[in-house]
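A single protein chain has been removed from this complex, and every other one stays in its place.
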Amino acid sequence: MTLTPVITEHWDAPDLYTIEGYRRFGGYRALESALKQDPDAIITTIKDSGLRGRGGAGFPTGLKWSFVPQNDGKQHYLVVNADESEPGACKDIPIMMANPHALVEGVIISSFAIRANHAFIYIRGEVPNALRKVANAVAEARRAGYLGTNVLGSGFDIDIVVHAGAGAYICGEETALLDSLEGFRGQPRLKPPFPAVAGLYASPTVINNVETICNIPYIIDRGLDWFRQFGTEKSPGFKVWAVSGHVNNPGIFEAPLGITMRQLLEYAGGVRGGGNVKFWLPGGSSVPLLTAEHLDLPLTYEEMAAAGTMLGTGTPMIFDDTVSVVKAVTRWLEFYKHESCGKCTPCREGTYWITGMLETFEHGHGRESDLELLVSACNQIAGRSFCALGDAAATPYPAALKYFRDEFVAATHTPVDDTFDPVASYIHAGAAAR
Amino acid sequence: MTISDQTLERMRELASRYPQPRSALLPMLHLVQSVDGEVTTDGINACAEVLGISPAEVTGVSTFYTMYKRKPVGEHHIGVCVNTLCGLLGGDAVYDALSERLGVGHNEPTADGKFSLERIECQAACTHAPVMTVDWEFIDDVTPAAAVDVVDRLERGEQVLSTRGPAIRTFQATEHTLAFPDDGLAGEGTSVDDKMLAGLRYAKEHNMSAPAHGQEA
Partner (left out) sequence: MTENTTTEIVPTVSVTIDGVALQVPKGTLAIRAAEMIGVEIPRFCDHPLLEPVAACRACLIEVEGMPKPQPACAQVVGEGMTIRTQQSSEVAKDAQEGVMEFLLINHPLDCPVCDKGGECPLQNQAMSAGRGESRFEGEKRTFDKPINVSAQILLDRERCVSCARCTRFADQIAGDPMIELLERGAQQQVGTASDEPFDSYFSGNTVQICPVGALTSAAYRFRSRPFDLVSVPTTCEHCASGCSLRTDYRRGVVTRRLAWDSPEVNEEWNCDKGRFAFAYLAEGRITTPLVREDGELRPASWPEAIDVAARGLAAAGSRTGVLTGGRLTQEDAYGYAKFARAVLGTDSIDFRARATSPEETQFLRAAVAGAPIGVTYTALEQAPFVLLVGFEPEDESPIVFLRLRKARTRVVSVGAVATRGLDKMGGELLAALPGQEAAALRDLPADIRAALEQPGAVILAGERIAASAGAPSAVSTLAASTGAALAWVPRRAGERGALDAGALAGLLPGGRPLIDAQARAQVAAIWGIDTAALPGLPGLSGDDLLTSASRVGLSALLVAGVDPVDLPDPALALRAVDTAAFVVALDHHHSAVTERADVVLPVALVTEKSGTFLDWEGRPRPFGQVFKDALTMSDATVLGMIASAIGTSAGAWDVNGIRRELTALGPWQGARAVVPGVQPQAAAGAGFRLASWRELLDAGVLQEGEPFLAATARPSAAIVSAAAAARLGSPATVTVTGPAGSVTLPLEVGAVLDDVVFVPMHSSECSIYRDLGARIGTAVDVTAGGAA
């Protein structure tokens, strides 16, 4: 399968981030055509396109939009989830830095479709450069008449607020994001009601991922058939893959859904130093890890599920033989413990406990009996926590144990740094020596 | 009172951007950090007053998010990603080198107040691992030596460019951007680097492209 740059097609144009640059390549053409359509027709188009959310869960976007009650006399809101904080996920931030107008155009069209007059782009606070790029694009779009009242004479009013978060992975969870955007602690909300019915300010709200929204102008501009030729029946379209880890050429690669990891690896220059893939994760730390035997599976929602993992954010992380899986898993759990919002018991206390146990393994004094206790503790979180963060925290260890039990057993007597020289996994040879 | 009338005015301006004023709380706290260098009690009370909520509510919010600091940070706040990917690919060594160079640990400022250091979580830059941030601007693909060099240059007052973004300013300047993101710096520095272009370049070199509109198979 070849690479198919669409969202990334003109990233090498130095002024793509400006409205002039974006328009030079056909930017805002989709908006002009969308505003002439019936909003419902746009929802239908997106439904028929089969576009699935790129935020991790892969929920069909058009279907989500259709849940918004129409003619209810209420304000509707569109919220863009640009909180990208999942370990391994690094595609939305580059998109916003390189092609912010695609997002802005997507937001305007999507808002028009769901009849929202206010849209919010919630960007994690730690990335000011993405924030200013998007804010600049919004300001340019406003000056160009794409935002504000009566956009392009269509009678449609829309305003976008670019909003900075302040450091909390949980705010990527859509209801926690809403609470955060309302100025509260970012803890998830009880559902029902679902955001489509009562979201931001208790009004009907659609929350979509950055990449999802960036797909919209291209689908509107180029049509359903064009879009559906990429990918598979159940996973149509293309994807901005961000390949990281022990590869020679890490970076952003845009290709259809259904491409294999082996192909992506090839485009990324292969494993560094000609080494082996020890384990890899298709899309973030919240999906179960896979091994070299899975490199030829098509990267689609359905195939990944069949392999016992998930496509997630579609941002593969590759680890070679130099990496201790015990250390990797411990680090992820330290992350989940740090990011647990504290609301529910299983996630708050479970991540505390599991992380403590894993740290004993990392230091070489894990107890063999704890191998099963850890599984049991993970099972006490999975499916029982308030939101999916807890489920995510319960994911890395069981998958790692399944493929690398020996390493955990070894960590009952030998510190992992003795087995795996940390320096060996550094990407820059000899980095430790300054 | 560290919160001036002018700051209060800007807080009200933030509040007016949203259908419900409380939505402005996160940007307002960033604004507090941009003037006070941390979330001060005065800042908390000012937010509470502008929004008509209790200081405890503001405190609950400000302590939830890691970017809000309860004690002063350095003029430059340095973060090193030590999450699995960056950490194992060299971030751990970068952190250790900086900690040694600065003589401080996690979330501590140097005695002269010039720098502070933090072990940070994944910055959505795994393709650029290991990454560090200075005042939250990216210094990508960093080595311990390069990291220490950044500190040395900042200490000497030299200009340091972010690898994806404008020249490094200060922690407080960035906090201002977080409150008012359209800071006029969108055109500064490079934002799209080799790694972001890896796929596009490969495609061009190998004559790969997405079928154009009307070209569908």
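So that you can tell them apart, the chains are marked A and B in the order they are listed, and the count of residues begins at 1 in each.
The rule is simple: a residue touches a chain if its C-beta (ideal position, glycine included) is under 8 Å from a C-beta of that chain, and two chains touch if they have at least 3 such contacts.
In this text the structure is predicted, and so the values were computed from the model without any measurement.
Within the set A:185, A:222, A:246 or A:272, the residue that contacts the chain not displayed is A:185. When the whole complex is considered, the residue among A:244, A:313 or A:340 that touches the unshown chain is A:340. For the chain left out of this panel, the touching residue among B:36, B:57, B:121 or B:193 is B:57. Residues of chain B that touch the chain left out of the display are 41, 44-45, 48, 53-60, 63-64. Contacts to the hidden chain, counted on chain A, fall at residues 168, 170, 185, 190, 337-346, 348-353, 356-357, 373, 376, 379-380, 383-386.
In this text, only the chains that are shown with their structure count from here on.
Averaging Cα coordinates per chain places chain A and chain B 20 Å apart. Taken together, the chain A residues at the contact with chain B in this complex read 2-6, 8-9, 11-12, 14, 16-18, 75, 84-90, 92-94, 97-98, 118, 124-129, 131-139, 161-169, 180-186, 201, 221-223, 225-226, 229-230, 238, 241-246, 249-255, 267-268, 285, 315, 317, 319, 323, 327-328, 331-332, 335, 338-339, 341, 422-423, 425-428, 431-432, 434. The residues of chain B lying in touch with chain A in their complex are 17-20, 22-27, 29-30, 51, 60-61, 64-68, 79, 82-85, 87-90, 92-94, 97, 120-130, 133, 136-138, 143-145, 148, 162, 164-166, 174, 177-179, 181-183, 185-187, 191-192, 194-203, 206, 208-217.
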